[in-house]
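One chain of protein is taken out of this complex; the other chains stay put.
On to chain A.
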Amino acid sequence: MAADILLAVMWLGLSAYVLFGGADFGAGVWDLLAGGAERGRPGRSLIEHSIGPVWETNHVWLIFVLVLMWTGFPEVFAAVASTLYIPLTLAALGIIARGAAFAFRKVSVELWQQRLFGATFAFSSLATPFFLGTVAGALASGRVPPGIAEGDLVTSWLNPTALITGALAVGTAAYLAAVYLTRDAERTGEHDLARSFRSRALITGVAVGVLSAAGLLILHADAHPLFTELTSGRGLPLLVLSIAAGVASLVLLWWRAYLLVRVTAALAVVGLLWGWGLGQYPHLLPDRNVDQAASTNAVLTTTLGALAVGAALLLPSLWWLYATFQRQHHPNP
């Protein structure tokens, strides 16, 4: 029971990471595609302005997920980290490059510096979610066996499922970012930017829908148990929710309901994430169910208690942070 709760809390953390941290990576992807130094300046400045105050906080969700994984399911953490050390090392280096280069670009004054750090920031924003996505795909297709480095170091994450989840992770990040940035641009009165992010959101929304459909086909061939659960088992309601929310988001974007579309876009992503989770539950790894892999009860209950106390501090603080920077744009940036 405590193990299930901890797993759910971990999945909540993962959802928050995808919704917030993912969007920060997505913003980096749009930074990459913003165009030349002059033409891309307004877009880049909006991106910098939007993610600047919050990206570090959003990033902590990843650490939160990792820590809960080794606290609650140490054996799973060891198996995942040792077998998937290649994509995880690349993701970690991507995280370093993204965060450092973003901070460096912010304080740089010369164009060549901004270009160099900006390119590093933008490219690593594309690469990092891809590698993290392949890790999810490796887990979803059951290619990480229990034990230390027992899985194939290469094919565990270079396979159809992992590649499509990698692409899906990048697409989702870009989609969420476009949706969020549309509203940010509208709020700051930059209507040209809002229009262009709206069309980007529409295009990536369709692209992510197509990728998800392709993903289902690949699951059918490559990870059949998960496919079955998603299309006819426990995961089905969430898959339906995801599809419905995804379609609604396109309609809302078309209607320019930029605030509401944030909710539906998030629901579409969360539906996919929890559909995967429920579809795979209770198997964390092949031959390892939640109860088999869970830590001792004392660890689970103590950690949950600590997190409950922590949440009482954290939630109001998070609210203050987002409220501060989502309020009306101040005139003197």
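Keep in mind that, in the parts below, a contact is a pair of C-beta atoms (placed from the backbone, for glycine too) under 8 Å apart; a residue touches a chain by one contact, two chains touch by 3 or more; residues count from 1.
Throughout what follows, contacts and distances are computed from a predicted model.
Per its UniProt entry, the chain excluded from the display bears the name "Cytochrome ubiquinol oxidase subunit I", taken from "Spermidine/putrescine import ATP-binding protein PotA", "ABC transmembrane type-1 domain-containing protein", "Phosphonate ABC transporter, permease protein PhnE" or "Cytochrome ubiquinol oxidase subunit I".
From the options A:Leu12, A:Ala119 or A:Ala149, the residue with contact to the unseen chain in the full assembly is A:Ala149.
The chain that is not drawn here is touched, among residues A:His59, A:Arg143 or A:Arg200, by A:His59.
Check A:Leu12, A:Ala78 or A:Leu260 against the missing chain and you find that the one touching it is A:Ala78. Per the touch definition above, the residue from A:Ala8, A:Ala37 or A:Ile96 contacting the chain not shown is A:Ile96. Within the complete assembly, residues 52-54, 56-57, 59-60, 62-64, 66-68, 70-72, 74-75, 77-83, 85-86, 88-89, 91-93, 95-100, 102-104, 106-109, 113, 117, 148-149, 153, 295-296, 298-299, 302-303, 306-307, 310, 313-314, 317-318, 320-321, 324-325, 330, 332 of chain A touch the chain that is not shown.
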